[in-house]
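I have a structure here, written as structure tokens, and I will follow up with some questions on it.
With one protein chain removed, the remaining protein chains of the complex are shown where they sit.
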Amino acid sequence: MFRYVRPRDLDEAVAALAAGGDSASLLAGGTDLLVSMRQGLVAPAVVIGIRGLPELNGIGPHGEDPLRIGAGIALTDLAEHPIIVARYPALAQAARSVGSRHVRNMATLGGNLRLPTRCWYTNQSENWRASRIPCWKTDGGLCHVIKTSTTCRAINSSDTAPALLALDARLEAVSVRGRREVALADFYNDDGVNHTTLASDEIITAVLLPAARVRTLFTKATARTGLDYGYGTLAAAVTGSNRAIRSARIVAGSVGSWPVLLAHAGAIIVERGLNESAIADAAAAAREDLGEVANLFSPPGYKKRLVRGLVLQVLEQLRRQKLPVD
Amino acid sequence: MAGRKGNFSVVGHSQPRLDGAEKLTGRATFTDDVVLPGMLHGKIVRSPLPRARILNIDTSAARRLPGVKAILTHADAPKVYVGIEQPLFRKDTVNYVGDEVAAVAALDEATATEAARLIRVDYEPLPAVLTMKAAQLPDAVQIHPKAKGNIAWAQNSDLGNVDDAFAASAHVRTDQYTTAASHNCYAEFHAVVADWSRPDKLSVWTPTQTALLFQKSIARALGLTDGAVRVMSLHTGGGFTGRSAARPHHFIAPLLSRQAGRPVKIRINGDEEFIVCRAGGEVQYRFRTGVSAGGLIRAFEADLSFDTGAYVESQMIVLTLTSSYIHSLYKLEAARYSGRLIHTNNIPYYFHHGGGIAQMAFGLGLHTDALAREIGLDPVEFQLRNAVTKGHTNMTGTFIGSCGLTECITKVTKKAGWKRKYGKLPPLKGIGIGVGAMASGAKGVFRHDTSAAFIKVQDDGTMSLIIGLPDMGQSSHTAMAIIAAEVLGVQPTDITVIAGDTDITPLDVGAFTQRGTFNTGNAVKAACLDARRQIEKTAAAKLGVKPARLVFRDRQIWPKGEPDKAMTFRQAVYDTLHSREGRFVMGRGFYNSPKETGTMAYSFGAQVAEVTVDPHTGIVTVDRVIAAHDVGRAINPRIVEGQIDGQIFSGMSQVLYEEMLLEDGQVMNPSRLDYKMPRSHEMPAVEHIIVESVDPFGPFGAKEVGEGPIVCTLPAIANAVANAIGAPVNDMPITPWQILRILGRSKPRDT
Partner (left out) sequence: MADRQFITLTVNGDRHRVPVAVQDTLVDVLRNRLGLMGTKRGCTSGACGVCTVQGDDGRAVLACLSLAVEWDGRALTTIEGVATPAGLHPVQQAFLEFGAVQCGACTPGLIMTAKALLDTNPNPDEADINEALAGALCRCTGHIKVKEAVRQAILRMAAATTEEPDGRTEG
């Protein structure tokens, strides 16, 4: 069984995390951790309750960044925050699509960013896993999904991650060693096990959004609306006018071990602008950006077709969106 | 009581369900809420492999764990069988992932879980048979010696001169379909509490659709007489045909209890539920239909293969059900049925919502739709030309005493604007029709199909209605109270329905094959007529008229035409008891259909669905469903609507979402999260049309409504999707990837 500690502030929290080493887990919303613990995927010796820590709250301008969002914000609050809804709709849409409202009342932004990757060979009960040989994720040496893979191919199903990656956000992380910032683009790894570059003694404290007059959109293809991980998600953020696009960041989520920046697709839009023919070519190029796709939760052929379709849908909607005003 | 037109005081008026307040305030007791003194918690040890030899079972570490009070393996129950060639615990081989090998009971769940983990079973994996195709290869592993070629059961029948009828047909078409393995996913997970601490009496608390069948199968398996087993069916959180038979845990809990000398609760958690429920396995269909030049069906041939999994208990019923289905819908000259249950090392097949018939209707609806188009007929016209009608006796010998099928089809297509829309919608929008029929009870389990009822009338004018029929949400208890209230001229709220204790409640085969309203309803009516006659005697003497002249209504009794002479119902009951005779009013009745086999009545229905297909994601949105259902007489119209709603949901769920994905015999998506069912947002707008054909044999003319609608929903939506994408679909569920694959293949549809 585990020990539960409840730090009163961030200093106590990072100290407890450092002391716990690899066998401490942070408990914010609990909507993922408790399930993982029940399934025996993680068995921490110490559970550190960080829900409501004052340093993780708050949303507002912060120095040169137009917006700093405390990582402890409940996803319900994030989805409904007027500034987010008005200026970064993709983030509000992404937050709103996580789980159900029940889950969003409990789950936090920080928790969703760190969401462990999922795979139907591992996210099961212990009894279920007893039928299978251990894999990369469960201390074994193979992948059940792509048999030749030398790394874990479990899928990153965070919804806020692709939205924030499209927005070119940064994260703030704190440990006993101090505070650092990391671009979200450098935060994720294409690895189902070590899926982030966060050190085991670090806590994500905030998300920092850069200044930009940006048109953004997030969409999630799911079997049903609510309480579903996506078959695939797509987030896009463009700056500039349709004829003179300055930047186009298009990100696919829930299709690989990390959110995938569709670089070729984005380059086509920057080069040619946001018009019907460029959009069609970008959508076709997106398939190449995906690389090898795992047969998890839906067939790989579907995932590739889906991403293409989502790129078409999202870019077309962005094209018709008015330019943002300050 | 009033005649055909229906001038009823209670029947036909929407009533809130009698147990509603209890459920709404959290006071309704479900099996997991049962807590008994000294109660232990049980866990089952299951095979992780689809087929293996058991080399050794070592329970020693579990025995040493403090708090463990009972451990069972095959040696403790060698003679207990739950199915054909299926002992309760496996001794030599395990035959599917989930097969029961051992069980423990301990002071709390955590200890029981730990004890189960400590039981060490050594297996030698054996080659497993995981598909029907593999099972039927000549050199396939024989899963059970007696099931040659892995065929567990087969049923073949020829009615009429099949080959001649095909030869004489102007047009013949053949189609093949599959439906996937699925799961009922009720809101209440399986649970059972058993108390066998008294050697002479075993008490079992469980959700169930049939306390009687549970009682009998538990008694038989454990070597007890029926009377030594008391089954208490508390509130049942959904049945959907999946709770019509006892499961291994219903036998394991009693045995653990006997060994420990204390009550034992087993509660099935999480992924284990997907093994225990065992709803539908994969089914493959081939339909061949021959029609005349005018589009009338002459011959029909169905060939069905069911992946019945590792064992057979009562699944052979599905062959009977699917073999007779075509005759409930259409008039035809000849029919051939070939069906078989095929053993594999997958989870044993059991019923999903729709009982095998709705799943068959998926393909049947697509097939008849395609056939109609091939011969240049509007699909609706095809259905109208072939639909059965009142007065027809079909090839299985069933007389159709009431039939609203044509009326349903006509009304639903008119409301949907079928003629305006069919063939004229833009690409990716579709409209489709599905028709269906459902037997209101049918003989086949026993020689009888009896329901019985008692009614006990108190001298304050209230009464207890004592029946054996469980209520799993379909509101059967309220319907029975309405029938009783109508006969006795009182209000349903004057009646307390007592059900669900085999020590007290009378015989009732149960709430499946949609027999509740029809059979138990008739029994209740008979019991109340018996009670009424007793009261009539008193009232007739008091009012000075012959008993036959008395009207019972609005809690009063008066001679017909003379309401000013009324006396209260309560007074009449009081006088009956407080008399020299001192007669306590008690009525009894039973109903057993006079037929040898088959059903007394079918309900009928037709639905039209409209869908939109997203070409980028392949996701289908059901925009609208209009449902017409002939229920004979709507005892409680709001409940009928609710049944239609729920079955449209369930049908839509099966057509577009549900699929139990099996790999190496293991369920890959054993959770409410990954096994997909839609939620609130996906539900279309639904419009109801209730048709009342007033069956001559049903209570107040009522027929079933518990599964008729869903049979229509599957083909309606399937046809709408095929219409939207302008291409055939053959596999259920119609997944987004199936849609994208088809769209990628086919040419753009001509509008």
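As written, the chain order gives the labels A and B, with residue 1 at the start of each chain.
Heads up, the rule we're going with is that a contact is a pair of C-beta atoms (placed from the backbone, for glycine too) under 8 Å apart; a residue touches a chain by one contact, two chains touch by 3 or more.
Because the structure is predicted, anything quoted here is derived from the model rather than measured.
Asker: Which candidate, A:20, A:99, A:232 or A:273, sits in contact with the chain we can't see?
Answerer: If we include the chain that is not displayed, A:99 is the one touching it.
Asker: Using the touch definition from the top, which of B:646, B:665 or B:736 touches the missing chain?
Answerer: With B:646, B:665 or B:736 as choices, the missing chain is touched by B:646.
Asker: Can you work out which residue in A:10, A:35 or A:130 touches the chain that's missing from view?
Answerer: A:35
Asker: Name every residue on chain B in touch with the hidden partner chain.
Answerer: Touching the missing chain: residues 14, 16-17, 19-30, 32-33, 110, 184-189, 235-240, 267, 269-270, 472-475, 638-639, 641-642, 645-650, 671-673, 677, 679-681, 683, 686.
Asker: Over the whole complex, note the residues of chain A touching the chain we left out.
Answerer: Chain A touches the missing chain through residues 1-4, 6, 27, 29-31, 34-35, 38, 47, 49, 51, 76, 96, 99-103, 105-106, 224-227.
Note that in this section only the chains that are shown with their structure count from here on.
Asker: Could you please state the distance in Å, as a whole number, between where the Cα atoms of chain A are centred and where those of chain B are centred?
Answerer: About 42 Å, centre to centre.
Asker: Which stretch or stretches of chain B touch chain A in the complex?
Answerer: Contact set of chain B toward chain A: 46, 48-49, 97, 117, 270-272, 614-619, 657, 664, 666, 668-670, 673-674, 676-682, 736-737, 740-741, 744.
Asker: Which stretch or stretches of chain A touch chain B in the complex?
Answerer: My answer: residues 120, 124-128, 130-131, 221, 223-229, 231, 297-299, 301-302, 305-306, 308-310, 312-313.
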